[in-house]
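For reference, the structure I am asking about is given below.
The other protein chains are all here in position, but one chain of the complex has been omitted.
Our next item is chain A:
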Amino acid sequence: MAGGSPNELASQIYDACVKDFPTDKLFYQQDLLGLGLVPKGDVSLLLRCTQLLVDQKLFRLLQGKNDRLAWKIISREDAEKLQNLSPDESLVYNVIHSTGRSGIWVRAIGNRTNLHKSILDRCLKSLEGKNYIKSVHNVKFPSRKMYMLAGLAPSEDVTGGAWFTDGVLDGNFINTVAGYIEYTVSRKSWYEASVDAGRSAKRMKTANGVAVKQEGGTIKEFVPFPAGYQGYPTVAVITAEVNGSGITPVRLGEESITQLLEMLCYDNKLVPLNNGEYYKSVRNPEAVKMRQSRKPVGDETETVDLLVQNGMTEAPCGSCPVFKLCAPGGAVSPESCEYFDPWLEKALGF
């Protein structure tokens, strides 16, 4: 055993490490000595073995706590990959590997490796060609070219979260999910009371906008739940609903849904209760459905969609592009105004 060459010893150490420890374990000197494979705790022999392993790309040399040396094991397949790389390439590969899921900017690789730009470019190209690394798009710095290992999925910081597709905000996707959420929440925040036809005639008059006409003469009336009602959906419930609905190709996390819910609150569609513990919708399900079905038509004349109008938005002055210049007797004046006549005609119908 004592006569075993460092080569044999090294492979013994490697096998022991692979067998007994998880792949991402950080090995310090003690850990390796503790395996009991190195005779008499010979540190210099151990060092030679590890150096051999590092050369064979089976070990990765790292700096642990307090500047102590440490190693990590690399699987044999990966090591094979790495062994085929040129020294420059493996340098670059290691740098990219070290940044994990967040990726690294090309210029930062250059700084860390001190390689010339043309060499670096060549290395990156060959690595990309071998499908070891991939270029990723970072939302925070859209102009920077970033790389990460091919097998990794970019982190949320890089992609910007679930709402980005290839670094661009996916408007359609957001709108679809938002619409779905609004409807879902809305269904749970109003109590549906069906009123029979006899009562309904009277109801229609008084329930201003609350009663909604349904086919077959029955009226569905939505009444609010009392204050302190606990049945409003929570973020967890909404997330489960969205993921269960099959409208998203990926599974959305609660943070993403919270982000969207907040947006809906700013849109005046939902209302957070109890500091965002529950969400309640502003409109009842029928109204939500009506609005959503109207949206794609893009009917310009339909002004019901807006918040209730006020004096300024109705008056021609409210939307007049030269309102600031308008003065009696001026070039733009109330007498010569060209907006008033069409406005009067439209309002009065003559």
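Side notes on the structure shown:
To be clear about the criterion, a contact is a pair of C-beta atoms (placed from the backbone, for glycine too) under 8 Å apart; a residue touches a chain by one contact, two chains touch by 3 or more; residues count from 1.
Basically, contacts and distances are computed from a predicted model.
Per its UniProt record, the hidden chain corresponds to "DNA-directed RNA polymerase III subunit RPC3" from the list "V-SNARE coiled-coil homology domain-containing protein", "DNA-directed RNA polymerase III subunit RPC3", "Cyclosome subunit 8" or "Nucleolar complex protein 3 homolog". Per the touch definition above, the residue from A:39, A:100, A:151 or A:224 contacting the chain not shown is A:224.
Within the complete assembly, A:344 is the residue of A:62, A:247, A:290 or A:344 that touches the hidden chain. Of the options A:29, A:259 or A:292, the residue whose C-beta touches the omitted chain is A:259.
By the touch criterion stated above, the residues of chain A touching the omitted chain are 140, 160, 163, 168-169, 171, 174, 184, 187, 190-194, 199, 205-210, 223-229, 231, 259-260, 262-263, 266-268, 271-273, 280, 282-283, 306-315, 317-319, 323, 326, 328, 334-335, 337, 340, 344, 347-348, 350.
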